[in-house]
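Missing here is one protein chain; the remaining ones are kept as they sit in the complex.
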Amino acid sequence: MVDKIKSVKEAIDLVKPGMSVMIGGFLGVGTPEKLIDELVEKGIDNLTIIGNDTAFPDKGIGKLIVGKRAKKVIVSHIGTNPETGRQMNEGELEVDLVPQGTLAERIRCAGAGLGGFLTPTGLGTVVEQGKQKITVDGQEYLLELPLKADVALIKGHKVDRKGNIYYRKTARNFNPIMAMAADTVIVEAEEIVEVGGIEANDVMTPGLFVDIIVSGRDEK
Amino acid sequence: MVDKIKSVKEAIDLVKPGMSVMIGGFLGVGTPEKLIDELVEKGIDNLTIIGNDTAFPDKGIGKLIVGKRAKKVIVSHIGTNPETGRQMNEGELEVDLVPQGTLAERIRCAGAGLGGFLTPTGLGTVVEQGKQKITVDGQEYLLELPLKADVALIKGHKVDRKGNIYYRKTARNFNPIMAMAADTVIVEAEEIVEVGGIEANDVMTPGLFVDIIVSGRDEK
Amino acid sequence: MIESKERRREIIVKRVAQEFRDGDVVNLGIGLPTLVANYLPEGIDITLQSENGFVGMGPAPEPGGEDPDLTNAGAQPVTALDGAAFFDSCMSFSIIRGGHVDATVLGALQVDKKGNLANWMIPGKMVPGMGGAMDLVVGAKKVILAMEHTAKGQPKILNECTLPLTAKEQVNLIVTDMGVIEVTDRGLVLKEIAPDTAVDEVVEATEAPLIIAEDLKVMEV
Partner (left out) sequence: MIESKERRREIIVKRVAQEFRDGDVVNLGIGLPTLVANYLPEGIDITLQSENGFVGMGPAPEPGGEDPDLTNAGAQPVTALDGAAFFDSCMSFSIIRGGHVDATVLGALQVDKKGNLANWMIPGKMVPGMGGAMDLVVGAKKVILAMEHTAKGQPKILNECTLPLTAKEQVNLIVTDMGVIEVTDRGLVLKEIAPDTAVDEVVEATEAPLIIAEDLKVMEV
């Protein structure tokens, strides 16, 4: 069996400046904090960060913003992190705001091998700028395109050695779809279990999507 | 709390001749047999049946074909049921063959409120007939449209009184997506449990999608 | 016009709470809309959907009972009721965008006579992002605005929104501290009026033309 377990340092060695990085979580809930801390500490910059939001200055993706690791963010919301707004207004950070449902669907779309999808969300708003409109049966839609990344950093509650993941409560959020949509998928596990430690019927992300597993525990 | 539990007869009373009916299952595995038996017995005909396949003459959707209840089927495969082929060749039954992945995605698409999606599956084959082609970044795709139904008949392993469903092994297949894509959703439960009998984290189809629950047990 | 700000807010949430049928799936925005859950009429049981990934949201936990993996869409600790179900963001928005949410209740910066809504940014001042609002307003079966009728004395119900839109022609009902307004093909119809409030007052506080319902009622709040 291929050994997917690495140290946080080994995992983050795969992230290079300028890469696009998807990061799971919703306002920091379900975000892999250890992986983020290592990214900040190592000083990898010019990242394009894809996530639901920029969380808070001291939490989740927020720490990467405060640490000036991003040149661009693709998110649905930045209101909880004043530093994101400041960097945007100063021209230091490019912010691409995407409706949350469209963001989730675009990530899944990439993971599922689709070329795009049609949605009414955003019609008649600034969201439609630069997008193709397609009419089906008299109803107008925006054509939204897939969104993928070089690396996905996600968080699982239980992860077995094959990379099968079980998430917990609202910490699930964007993690399962990001696991499908990046070239390299790194999961931070609250608990690493043996194969069989998650019932096959209850696996939420099949291990085939996962390249690297790191422990989120403090004792490393 | 709204009481969703009905008898098989009460449930099938909602299916009228000429309706479109989605039926879960893969070659009969995960198909609600009691609901199908009642449909056959009651003689509701001219149905448009949407499912993965037409199973076998004595199993699942196959029984509806043998019982001449369908005027049309939208499926990915009919090879295991010779009666489907015979009716098709005799002009008694319209058969719309759809690639399995496209079929699943079209059903989800309807359930998720999307207007369509782009896929390379079917390009250069008879599947592209009558479909719009859309080019994104130099790559050609077929525009596939959502597929919904008047009624979905699905099967769950455990179902709680709110309609939350837990499926088992490969009996899951098309059931969860069909639960999202029909006006009326009827689930046949191998076991009906009290609310709380399925862990909130392990629910596979949230009860909000389900209108009616029937018992799949023999003692009714 | 009611003087007490507290009473004005109470009027709004009490009245919105009357809009639901037993069994409805409802998404409540952060802030004023959240309070609606406290005023449901007897016998009306609704299921709250939270766009960060579950249905069956319950109230805040007792102090000390917070679970870091269980929050609402504002990252505040909440509880899950019996029969709740957790799911990922894609399923969450399939529920929202697929028309499986019976009603969503949101605040507004501006709304206009066509039911256009602006509630997500003020250019140059406040750009928090739309979060899930655009999806909710387009996807929910019924869009209810819960808002004060005016802001600093200025009308918020306009002929035409001047701020960037959240969605076009999606609002169904506007509930304010002065009345209940339905968005119809004919325009905005004042269906109910707040206690101790005159029709002239409402018309005055509204930029868009109001059609006064023939059977205008007083809000039961």
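Letters A, B and C name the chains as they come in the text, with residue numbers starting at 1 for each one.
As a convention for this text, a contact is a pair of C-beta atoms (placed from the backbone, for glycine too) under 8 Å apart; a residue touches a chain by one contact, two chains touch by 3 or more.
Note that the structure is predicted; figures quoted are calculated from it, not measured.
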>> Going by the stated contact criterion, tell me the shown chains that border the hidden chain.
In response: A, B
> Taking the entire complex into account, which one of B:I177, B:I192 or B:V214 touches the absent chain?
Replying inline: B:I177
> Hey, which of B:S20, B:T48, B:Q87 or B:T121 is the one touching the hidden chain?
Replying inline: B:T121
> Per the definition of touch given earlier, which of A:G85, A:G111 or A:G156 contacts the omitted chain?
Replying inline: A:G111
>> Going by the contact rule already stated, which one of B:S20, B:T102 or B:N201 would touch the omitted chain in the full complex?
In response: B:T102
>> Contact with the hidden chain only, please: which chain A residues?
In response: 1-2, 108, 110-114, 160-162, 164, 180, 195-196, 200-201, 203, 206-209
> Touching the missing chain, which residues of chain B?
Replying inline: 26-30, 52-53, 56, 75-80, 85, 88, 95, 97, 99-102, 104-105, 107-108, 119-127, 157, 167-177, 204
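As a working rule, only the chains that are shown with their structure count from here on.
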> Between chain A and chain C, which partner chains are common?
Replying inline: B
> Hey, which chain ends up farthest from chain C, C-alpha centres compared?
Replying inline: B
> From the C-alpha centre of chain A to that of chain C, how far is it in Å?
Replying inline: 30
> Distance from the CA centroid of chain B to that of chain C, rounded to the nearest Å?
Replying inline: 35
>> From the mean C-alpha coordinate of chain A to that of chain B, what's the distance rounded to whole Å?
In response: 32
> Among the residues of chain A, which are close enough to touch at least two other chains?
Replying inline: 105, 119-120, 167-169
> Which residues belonging to chain C are in contact with no fewer than two other chains?
Replying inline: 54, 80, 86-87, 93, 96-97, 139
